[in-house]
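Dropping a structure here in structure tokens format, bear with me for questions.
Only a portion of the chains appears, each positioned as in the full assembly.
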Amino acid sequence: MNLLLVNPNTTQAITDRLAAAARAAARRGTRIVAVTGRRGPAVIRSRADNAAAARECLALARAHAPGCDAILLGVSLDTALAGLRSRHRVPVIGMSEAGMIAASLLAPRFALLTFGLHMVPVYRELATGYGFGARLAGVAAVDFAPTAAFSEPAKVQAATLAECRALARRGAGAVVLAGAVFAGMRRDLQPRCALPLVDGIQCAVALAEAMHRLADR
Amino acid sequence: MNLLLVNPNTTQAITDRLAAAARAAARRGTRIVAVTGRRGPAVIRSRADNAAAARECLALARAHAPGCDAILLGVSLDTALAGLRSRHRVPVIGMSEAGMIAASLLAPRFALLTFGLHMVPVYRELATGYGFGARLAGVAAVDFAPTAAFSEPAKVQAATLAECRALARRGAGAVVLAGAVFAGMRRDLQPRCALPLVDGIQCAVALAEAMHRLADR
Amino acid sequence: MNLLLVNPNTTQAITDRLAAAARAAARRGTRIVAVTGRRGPAVIRSRADNAAAARECLALARAHAPGCDAILLGVSLDTALAGLRSRHRVPVIGMSEAGMIAASLLAPRFALLTFGLHMVPVYRELATGYGFGARLAGVAAVDFAPTAAFSEPAKVQAATLAECRALARRGAGAVVLAGAVFAGMRRDLQPRCALPLVDGIQCAVALAEAMHRLADR
Amino acid sequence: MNLLLVNPNTTQAITDRLAAAARAAARRGTRIVAVTGRRGPAVIRSRADNAAAARECLALARAHAPGCDAILLGVSLDTALAGLRSRHRVPVIGMSEAGMIAASLLAPRFALLTFGLHMVPVYRELATGYGFGARLAGVAAVDFAPTAAFSEPAKVQAATLAECRALARRGAGAVVLAGAVFAGMRRDLQPRCALPLVDGIQCAVALAEAMHRLADR
């Protein structure tokens, strides 16, 4: 099957990281087409960036969806998700939505971890909007810009593990790593973390494969 | 004061209609700068159109906000409202948000009326997202495309009045005309309608003037 | 236009303070008629006081509304608001409701500040009842009786500013000063506070003027 | 034990009806002191009447509560309930609250029936405010003024039974007769109705007796 992975921001390195994580999760026979925004924010760090990125999601999907069996949003605010879903007949799956679905199947209560304290309420609204409010054990953030995942990976990883331990004490049974630059980081972190960690884009790939499998049963 | 009226769709006639209604409501000394999208949907008729229009809202606001005292969204889904509000220090006011605020001050329960039956749940979500769910007596639609307001105004007006009568029977104490092309239509319709009708963009102008007045008290 | 400002408690000094703040915000041509309860609590400091004050709101409004274009509730629990709204055809606007509307136009999330820790849940219920639950960054209180605003104004102001700083750290983008005796205090406090402060009765005046302006467009 | 039954409206005949129903339900040893408002609405038929009646509830309770073991609100909007509860140390029980509690113990879903179509949303808000929103199978009204229960009892009873049958078809497992003038009517109606009917003031008596019994265990 063909999956379109849409990263609406303009940073190719983030697309590359997402695509690598997606491919590591994909089954044989799944082809990932990853596209990057050409206009819009370099990284999405605010409600405004998120709104600004919506059209690029639509435009990239319109341009590249033909021939694809599902559309994955490689942006952790799941930008333009409802809009894409109303336009396309193939499944449209947000990476954070997918992560929360997976976490919800693993534990009675789960948490989100993202970048930047100012984004905590935004992700809480995202989870609540999906109906997961009663399942949330907490929303936390590492106090770094997302780009620190490239420039200071060790510090980011250490902070991530520390926050996960704190979230476990608040009753989380799993943690969704909510940030595009977290993609693929789970592989390194999971062995050092008692709670299951959830990589959103990998979940999105797996859900898309599941939906595709179902379509012709 | 200077008000920026942002119509993110690309139809100048809609901007003109919005601007005329806005100017009819504005006080002496209020200047309306109305701008129209250059890219994006001609009319916003779906969740997808709404998402696609978000960046134009941001871009138009960024380009034209300097020197303005408030930003008004001249699009009845209040596209990109939270994003704009997080970026700009001046008040940002959506036309449907403004209409619902006004209606909520007039009656214990109110209703929305829009174009197209498929948009009813979308406007219901909008109202619920603003916290007005318990105040809603109903959401209804005239079964026309928004462009019919230009091409078949008499039919649209007759249907609008019929729906308002039905909404009154459902307990509405006021009706928000939720659609950019409804702008200015209240003047003709109100004399024929027992319920107060609310024109969103005019409310947005009045709220912006109120906020401006308060800022230097 | 004529605005009726109803203070249902029996303390004339509070009415005077509210009326002064209201007049400072009013436009030329707006006349404020401020009336004070003759029976009922001297200050509203509990759920019971609030209930006890409801009839005075109704009675004062009935007696003085003729000839007025809007009714403003000069009581920070917005006593009897729904009841007044169902009885009067002119807009009825609560001072805290107005403050929250204004704050909601200024920032994605805002806070309330009131008098007395025991009132915190009561104001939280008020905000939630208006549908602003998801917008609340916090509800806090200065640990004084409302009358301290007269007897110890410097202490109250210092505590208010300290609480505002704490609310900013919790993510508030604006603070509604929820208490009738806060009326007019914003003028002194705003220069010393990084967050926008919102004066409820002044917002109510401005909203009433906005509604009046709209009524004959 | 001594129960204070507060009817804040000024119609003695309604107090008499409530008191008779209450006494029919009371255990030996329970004394009912029923008091009637001296100021305020004759019958509560709107949100405004309800607000206007609040102080009389407080005043009557303050005057007559000494020596009483519980306070019952003999008004079907449970006027001033939270206010009374914050002021008095004895249990305070609203008649509709009591009816809904009883109905909730009898069936997974229940309904309310009141007087006047315009009151349907008001009772829906009341039930929702108590947390019973998810248990509601419906809210209906007989299209009479409450006084018709005195002047046209046969018509009111016939309409009541017809509405109950309709509510049964909507999935109600019990019906709360929400209106002070319904007091005592259950005795006649129940034999002709398949669904359990719930008389609010009688439930309030029984709950008060239960609370009293518990207090010294």
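We just call them A, B, C and D in the order they show up, numbering each chain from 1.
By our rule, contacts are C-beta pairs under 8 Å (C-beta built on N, C-alpha and C of every residue); 3 or more make two chains touch, one makes a residue touch a chain.
Every value quoted in this text rests on a predicted model; they were computed, and no experiment measured them.
A single sequence accounts for all chains of the complex, and while 4 copies are shown, the assembly in the file contains 6.
Everything below uses one rule, namely that only the chains that are shown with their structure count from here on.
Common neighbours of subunit B and subunit D, by the contact definition above: C. Interface comparison, A-C versus C-D: the higher count of C-beta contacts falls to C-D. Of all chains, the one whose Cα centroid sits at the greatest distance from that of subunit C is A. Here the spacing of subunit B and subunit C, counted between their Cα centres, is 27 Å. Rounded to whole angstrom, the centroid-to-centroid distance between subunit A and subunit C, based on C-alpha atoms, equals 43 Å. Taking each chain's centre as the mean of its C-alpha atoms, subunit C lies 33 Å from subunit D. Contact of a single residue of subunit C with at least two other chains is seen at positions 82, 85-86, 108, 134.
Chain contacts in this assembly follow no simple pattern; the graph is neither a line, a ring, a star nor complete.
Per the contact rule defined earlier, chains pair up in contact as A-B, A-C, B-C, B-D, C-D. Considering their complex, residues 108-109, 134, 137, 171 of subunit B touch subunit D. Put simply, subunit D touches subunit C in their complex at residues 39-40, 46-59, 79-80, 82-87.
Residues 47, 118, 120-121, 125, 128 of subunit A touch subunit C in their complex.
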